[in-house]
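Only one protein chain is missing from this complex, and each of the others stays in its spot.
The block that comes next holds chain A.
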Amino acid sequence: MTLDANWAARWLIAAGDVFETERGALSELDRQIGDGDHGENLSRGFGAVRGQLRVGTLPGTPAEVLREAALTLISTVGGASGPLYGTALLRASEVIADKDALDAADVAALLRAGAAGIAQRGSAEPGDKTMLDSWLPAADAAAVAAERGEDAPAVLAAAVRAADAGAVATDDLIALRGRAAYLGERSRGHRDPGAASSALLIAAAADSL
């Protein structure tokens, strides 16, 4: 159960699988408050990442795997989610550079950097009903678990629970960023598709241990 480059590759392959399975459900969420292509975009982008990992040679560190995936997402997804997930994975790869395997603190740092990347690229604040509302609770929960001395799998498990709860909590929020923001009060009562896909991505990391 080492969190090495192979784990990072399994994570992204699992993400490609889950976004393909959930493509319709994510796009349906997006149809309610966006333009309805979130599932399609992620399925295409992470599908490209998955294809590369299967046919290409695997880089040596988790950081290299994440960085390559980030660049692929940025160039294949288009729209807003490609740059957001690309930036998250790019920032995450920077804080774990040169590590062959990640420990609990590294996992917490990775999630923190990913959340910061999404906040920066999206100019989003917590509570704006965006991806950040899943990433930030995940990073917070991971930090708490790591400080308590829990191991990397337990830190990831805590992050998954918090990301899920964060995504569910976007139901009650009014969107303040992205296309959903045009709906104002009418965006309340719908789950943010980005927060939902973020929770799936973080869950894929834990499922790939």
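Everything that follows uses one rule, which is that a contact is a pair of C-beta atoms (placed from the backbone, for glycine too) under 8 Å apart; a residue touches a chain by one contact, two chains touch by 3 or more; residues count from 1.
The rule is simple: contacts and distances are computed from a predicted model.
Novice: Have a look at "Dihydroxyacetone kinase subunit DhaK", "(2Fe-2S)-binding protein", "ABC-type spermidine/putrescine transport system permease subunit I" or "Transglutaminase-like domain-containing protein" and point out the UniProt protein name belonging to the hidden chain.
Specialist: The UniProt record for the chain left out of view names it "Dihydroxyacetone kinase subunit DhaK".
Novice: Return the single residue from A:Asp4, A:Glu20, A:Asp35 or A:Glu64 that touches the missing chain.
Specialist: Answer from the full complex: A:Asp35 touches the omitted chain.
Novice: Return the single residue from A:Ala48, A:Leu176 or A:Leu209 that touches the missing chain.
Specialist: The missing chain is touched by A:Leu176.
Novice: In the whole complex, not just what's shown, which of A:Pro83, A:Pro137 or A:Pro193 touches the removed chain?
Specialist: A:Pro83
Novice: Quick one: which of A:Gly24, A:Gly60 or A:Gly184 touches the chain that's been left out?
Specialist: A:Gly184
Novice: At which residues does chain A meet the chain that is not included here?
Specialist: So the residues of chain A touching the missing chain come out as 35, 37, 74-76, 78-80, 82-84, 86-87, 121-122, 176-179, 181-185.
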